[in-house]
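With one protein chain removed, the remaining protein chains of the complex are shown where they sit.
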Amino acid sequence: MAASIARKVLRLLVFLLGLTFLSFCLLKLVPGDPVRGILRVDEMAATQDQMGGIRKELGLDLPLYRQYGIWLSQLLKLDLGSSYLSGRPVAAEFAEKLPNTLALAAGSLLVMLLVSLPLGALAARHRNRWLDRMSRYMSAAVSSMPSFWLGLLLIDLFAVRLQLLPPMGSEGIASLILPSATLGLSMAALYVGLIRSSLIESGSQEFILSARARGIHPFRIFVRHQLRHSLVPLLTLLGESLASLLGGTVVIETLFNYPGIGKWIVDAVSARDYPVIMGYVLFAALFILLVNRSTEAACRLANPELARKELRHS
Amino acid sequence: MLAISKLSIRSGSQELVRSLSLELQDGEWLGLAGESGSGKSLTAAAIGGLLPRPLSCSGSILWNGLELLRLDAKSRRRLLGSEISYVFQDYRNTFTPFLTIGSQLTELLEAHLSLAARDRRQRCLEELEQAGLPAERVFGSYPYQLSGGQLQRAAIAAALLLRPKLLIADEPTTALDSLSSRKVLGLLDAAKSRFGISIIWITHDLRHARRHADRIAVMRTGSIVETGSARQVLEHPAHPYSRRLIASIPPLRREMPERLAASAGLEGEDPLDHPR
Partner (left out) sequence: MNTTMRNAGMLIAAAAAVALFSIPSPTPWNPYEISMGERLLPPGTEHWLGTDHLGRDLLARIIAGARPTIGIGLAVLLVSIAIGVPLGLLSGMKGGRTDSIFKPIIDGFMTFPDYLSAIILSALLGPGLMSMLIAVIAVKWVRYARLARSVALAEKEKDYAAMALLSGLSPVRLVLKHILPHAMGHVAALAAADLGKIILLMASLSYLGLGSQPPAPEWGSMLSEGRAYFHAAPHLMLAPGLAVMAAVLLAGFAGNRLRDRYDVKLKGGAE
């Protein structure tokens, strides 16, 4: 047991090491110079001397492996370096912006579940009737839209025409509604179909019939037997969408000018702010690995038979 | 006590069961025989109102004077599981796979009776014991932890838990090996003699009919072609179809080729069939 955990941790470390090194190489090998960006921010006329000086200061004149070594040794001290743009520590800036992104992610998940669960259940119940068809066409349409475009339509309707909600920024709950709705709706499109087909599949199971034949109340059957049967595919998809939520927030945060880590990384890219980009890569990798592990654990909890099968296979 | 008359079940324009009439006496064991697709299972499902939604049925099913086809959902729920109960062929899916047997048995009690939690548990354990199962262990097990024979006996325990007046067993032994199916039929026999329940036993295999059934009805393409006492139908089948059905029963033991016997023995020893 201990050995297998040790092996897993080792594998994780090797993976992260490889990933960050690869990212580091890509960053440095591709043309583009952060120094110009920094100088432009300072609004100075850049002379070769100045540029050389800054390059030396940031250690950009060293060979690649030395630079990576420095980054890594700093990382071991839990120091991700400082942003070239703002000059502040990456970790501090990150800690400041992450809650905003988490709030947005939570909001979108909420919208997604509020839309897709009832709609999927209704579509499964009234299979091939008008409600089912409508929800299928709607899902197809929404999932074919670029998410930022959907966001613009929502801004136009609710912020410009109806003036109900603020179009941008991060002042309070109200400004969270539109971005969450945008991201949540574009994800819900995927879920409605999945929930529908998964409920139809579990509804045709013999054990549902057996429960009915025992005179159990339909609502109880639905919640305790049928919904739970659909839980594993749902949890799997939820894990996947948590992971892709990180990508989605980048677009939506940029659209709504929302101060989260997604907007931060986009700004960092155009300035080639290496420490910020590397910090984001590391975070994304850890986040996704964490999400995947938790999804697996949740699936095992939801279906004890699954845990047993895995035990037999390993 | 049960009188089915002119029952028709249709799917769209297709008539799957045609104007079927059948009566069942108190404490009677009726074997409903016929090949698959003859409408046996549909008839059985219609009694409990368990037909899949696209199917519609007409006619009348009287249960002690109560018209089952025009029963509201609530009264039907009260009836199912307590007065009329079912055992199905697919024992692997009789119980919901991620809930323990115990929790599903108590759920059944909860739905029909108000009992203290400890009494519920006690009732379930007694019933599992009756079915010849290691009660405590089965009660705490998930379905996948039991063998096929154990599952089917647990399913019968669930069906008998509330002492129903009618048990509808839809091919309960078809998917079992011969030893397990003998045990299952023995349980049904015991239930019949102890509690005087009536049984509708659906089967396509008449092998055990002579020993267990009082009366046999033979179905073909949606209607009953012959009814009579088990002995009469088995020994002097009147309808040519019954004759063919009976002729197709494999001879028991006597002339079973060695190879078949060996594989039948293997079937009983199916490694998948053992509890893990």
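By letter and in written order, the chains are A and B; residue numbering begins at 1 in each of them.
Note that in this section a residue touches a chain if its C-beta (ideal position, glycine included) is under 8 Å from a C-beta of that chain, and two chains touch if they have at least 3 such contacts.
No experiment lies behind these values; they were computed from the predicted model shown.
Listed by label, the shown chains that the missing chain touches in the whole complex are A. Between the chain not shown and the residues A:Tyr68, A:Phe207, A:Phe256 or A:Tyr280, the one that touches is A:Tyr280. Check A:Leu109, A:Leu231 or A:Leu246 against the missing chain and you find that the one touching it is A:Leu246.
Listed here are the subunit A residues that touch the chain not shown: 15, 23, 26-27, 30-32, 140-141, 144-149, 152-153, 155-156, 160, 240, 243-244, 246-248, 250-251, 254-255, 265-266, 268-270, 272, 277, 280-281, 284-285, 288-289, 292.
Operating definition for what follows: only the chains that are shown with their structure count from here on.
Residues 48, 50, 73, 76-82, 85-86, 88, 90, 93-99, 104, 107-108, 111-112, 142, 144, 155, 158 of subunit B are the ones that touch subunit A when the two sit in their complex. Residues of subunit A that touch subunit B in their complex: 205-207, 209-218, 220, 224-225, 228-229, 302-305, 308.
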